[in-house]
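Read the structure below first, then the notes.
What follows is part of the complex, with its chains left where they were.
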Amino acid sequence: MKSATEYLTFKTAEHRTYVRITDDVARVAKASGVREGFALVSAMHITAGVFVNDNEPGILKDLDAWVEQLAPFREDYHHHRTGETNGDSHLKSILVHHQVLVPITAGKLDLGPWQEIFYAEFDGQRAKRLIIKVLGD
Amino acid sequence: MKSATEYLTFKTAEHRTYVRITDDVARVAKASGVREGFALVSAMHITAGVFVNDNEPGILKDLDAWVEQLAPFREDYHHHRTGETNGDSHLKSILVHHQVLVPITAGKLDLGPWQEIFYAEFDGQRAKRLIIKVLGD
């Protein structure tokens, strides 16, 4: 069995943004030498997400409006009694999910034609990490 | 380590529908010869989902109404400026998630008594693929 582990660090200019990371995952998968396996892509913070969808600017705008509608910023989250102001970012992370598992077949990411992997930052402007972990043969 | 990969293709009669695929996943798991491992079940399109829940027609109707309520069809999605009309289908895919990982124990899918695996079609009436990938020993 082979494995490979790499960490990416994001420090986004925006409070919320969506970063395409398909090429990073492909690079780690290739370097691992794994022909048949899985690549886990998982945010290491509780106010970020990872998802697979379309690399089309319009749908990313729609997604951003949608997460704000379903898990809006509010002053009165219980979480804010700790001094934090990012209760909505935690809920957005749970809404979108914080990880995906990408199949590797014949040495390549086995994604559909429009599937791209994104890191979703819901509370940015500081350094945050993500793990890519490949396992297989 | 053993692995097996199979693709299912769906071309549903309905725009939205939910297809039970537990038996397909069990078949691929069995044919792989894996005794202890994981079966990844992952939609390869960005307007579809995969989930585990109850094979009870009522809850599937409730689920369908619920995804339409939380991620409704709208004319004015930014995504529609591309000529597409399926912005809601993308958001529904993110809401439900596009994949599950099924444990395999002693050569069988290790699911709870009511757990069934479903393919969720959110923009059907055309051919769409799903990958089942088994890894283990």
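Residue numbering begins at 1 within each chain, and the chains themselves are lettered A and B in the order written.
What we mean here is this: contacts are C-beta pairs under 8 Å (C-beta built on N, C-alpha and C of every residue); 3 or more make two chains touch, one makes a residue touch a chain.
Model, not experiment: these values are computed from the prediction.
Chemist: With 2 chains in place and all of them the same protein, how many does the whole complex in this file have?
Modeler: Taking the 2 displayed chains as part of the assembly, the whole thing totals 3 copies.
Simple rule for what comes next: only the chains that are shown with their structure count from here on.
Chemist: Take the average of all CA coordinates in chain A, do the same for chain B, and state the distance between these two points in whole angstrom.
Modeler: Once rounded, the distance between the two centres reads 20 Å.
Chemist: Can you tell me which positions in chain A touch chain B when the two form their complex?
Modeler: So the residues of chain A in touch with chain B come to 1, 36-38, 51-54, 56-59, 61-63, 66, 70, 95-97, 100-101, 103, 105, 110-115, 135-137.
Chemist: Tell me, which parts of chain B touch chain A in their complex?
Modeler: My answer: residues 1, 3, 5, 38, 40, 42-46, 70-71, 77-82, 87, 90-91, 93-95, 97-99, 101, 129, 131, 133, 135.
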